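For reference, the structure is listed below as structure tokens.
Complex shown without one protein chain; remaining protein chains in place.
The chains carry the letters A and B, assigned in the order they are written, with residues numbered from 1 in each.
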Amino acid sequence: MATREAGLPPAAPAAAADAGASTRRRGWLRRYPVLPMVVLMAVLFVPALFSDWLAPHDPYQSYLRNRLQPPVFWGGTWEFVLGTDRLGRCVLSRIMYGARYALAISLVGIVLGAVIGTALGLIAGYLRGWTDIVAMRLVDISLALPSVLLALALAAAWGPSFQAVIIVVAFVLWAYFARQVRAEVLSLRERDFVARARVAGASNGRIIWRHIFPNVVNTVVVMATLQIGVVILLEASLSFLGIGVPRPTPAWGLLVADGRQLVVSAWWISMFPGVAILLTVLSVNLLGDWLRDRLDPKLRQV
Amino acid sequence: MTGEALLEVRDLTRYFPIGGGMPFGRTAGLVKAVDGVSFTVQPGKTLALVGESGCGKTTTAKLILRLDTPTAGEVRLEGEDVHALAGPALRRFRTRVQAVFQDPWSSLNPRMRVRDLVAEPLVVNQRVDRREVDRKVAKVLEDVGLRPEQARNFPHEFSGGQRQRIAIASALISNPRLIVLDEPVSALDVSIRSQIMNLFKDLQAEYGVGYLLVAHDLGTTRYMADEIAVMYLGKVVEIAPTETLFAAPRHPYTRALFSAALPIHPDSSHEEIVLQGEVPSPIDPPSGCSFHPRCPEKIGRICEQTTPPLLGDRARHCVACHLYPQGPDAAAEEPDRA
Partner (left out) sequence: MADRGDLLLEVDDLHTHLVTKAGVLRAVDGVSFQLYAGETLGIVGESGSGKSMTALSILRVVPKPAARIVQGRVLLDGEDLLKKSDEEMRRLRGRDIAMILQDPQTSLNPVFTIGNQIVEALRIHGQRAPRRRLLARAIEVLRQVRVAAPEHRVKAYPHQMSGGMKQRVVGAIAMSCQPRIIIADEPTTSLDVTIQAQYLRLLQDLQRETGLAMLFITHDFGIVAKLCQRLLVMYAGRIVESGPVRAIFDRPSHPYTQALLGSVPSIDIKVARLVSIEGQPPALWDLPQGCRFAPRCPYADQRCREAYPPEFRSPDGDPDHVASCWRLEEVA
């Protein structure tokens, strides 16, 4: 049995404590993914939270005399920095307000999907037997159904709405969480510390909540982060197809759709929202990768 | 023996069906992991289950801990049938039997503090107030050689030996009558093993707790056990007090096991008995005495056809071998020419 006694520092912090303060500062820069975080703040969080103060114009306001203005570096004016669309609405303001929808839909949708999926994954993985079999068939069915179909059905029934999109998002995501969590639980439940909890007399509920769940939380957090990009793209696609968020909400997908016919002449209407989506998804994915490397217990040893 | 046994195991059997666990799957065969095992553990004493992989010692331990249900047979703790317990009686059982597992790295929940890990057996089964729990945690941590302040830390801040101490503290806190030790030192560095083995002995002297020791290392067994049961393919083939067994091992497998164990000095000679073949799998055990394909002292046809019963004075030496049809103390049979 390979033993891991001496020779390997347990958690390193003590040894690094006396490193000089300047080394610590430089190391900080390298240890955290600064660039993605800055981009994400600029493109997603700050606009989402502060657009009321920061946006130059009301996103719903039409300036009919300034329709189809180009961005300032393409012959336009500073009044409309990124230009205007067909109805004379400020592209920049719409993008900034759109960040709210991107953020809200991702957060609520992912949390909903994660909670349902994780709970099911925990129970199915730990209890096994019929619970597991039924739950996994549900997962299979859910994964087989295309999200677009569900969105269509909901749009037909209620008309396109913000809530419908969130439901679609949760519906699409829960199965992934359930499957991943279940896989982890299957291996965790064989570990000795679960056996010792059973020997101590802990009930199933206690074991799942106090022993298994804290050890899958990391996975769930990483998964959730990596899904943000997926969700934003999903919302964009649904809105683009007209079955997502209703007009005239400035959700990013709709903004891209708005400029569809004018892609050649007034390219800025679709381009800048597209760039916003790109930057957000890219940053979120880089952040998620970093989080996974940081939180993955297998990589925690020296 | 004196008084009532602490743990009594009688004809304990556990078969696993092969062919998957699916409710509608066909059973292609049986893994006879534990096949009619009987022994007792006296209060405050240590019984060791010794054997190689596939012998069933780990499964037996799990059956005793109620981590698995037997196919047949019973396990009695201080007279009570362990697998028939429910409700408050079950909770009481959980405080009276605890375990220490082999791998100190995976037997402690990395996300729980030492305090919570150690207190769990207490907290789960009884209503004890917080201050009382802290007091008991502090005491038990001291008993195992750790400092009470360390209760705040997480397992990864400790070395392997210290983690095993934490596990032991957790096993002690509910004041159990029996602790099952599953290879408690094999994953530790050699210089740490003796620390932990000495700790086990000291704790036994102080707390009067009995141990069921599952081990493959005979040296550890000799040092820690009062009585030894040798297992092979799900059955006990020989059982005796430690010194009796080491002085006069009877069963050919026991003797091969002893000879295979490594000497402590280049000059100490063991009779070299090197067994042929592999350790067999419990899926398709040989007929009759399951050791006969490898047995260097096989008598003849009888070994292939009849399973030898475990014979002998229950309180002293028992052996299951056709060489000793009158038990271990009588003269051995001569090999048949049949």
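We adopt the following convention: contacts are C-beta pairs under 8 Å (C-beta built on N, C-alpha and C of every residue); 3 or more make two chains touch, one makes a residue touch a chain.
In this text the structure is predicted, and so the values were computed from the model without any measurement.
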Touching the absent chain when the full complex is considered, from B:Met197, B:Ile283 or B:Ile302: B:Met197
Absent-chain contact - pick from B:Ala256, B:Ile299 or B:Leu323: B:Ala256
Touching the absent chain when the full complex is considered, from B:Arg10, B:Arg113 or B:His216: B:His216
Touching residues (missing chain, whole complex) on chain B: 52-53, 159, 161, 189-195, 197-198, 216-220, 222-224, 242-243, 246, 256-268, 274-275, 278-279
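The definition used in the following text is that only the chains that are shown with their structure count from here on.
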Rounded Å distance between chain A and chain B, as computed from the means of their C-alpha atoms: 50
Complex interface listing, chain A residues touching chain B: 1, 3-6, 10-11, 128, 130, 191-193, 195-203, 206, 210-211, 214-215, 297, 300
Sites on chain B touched by chain A in the complex: 21, 23, 65-67, 90-91, 94-95, 97-99, 101-103, 105-112, 120-121, 124-125, 156-161, 167, 170, 174, 186-189, 192
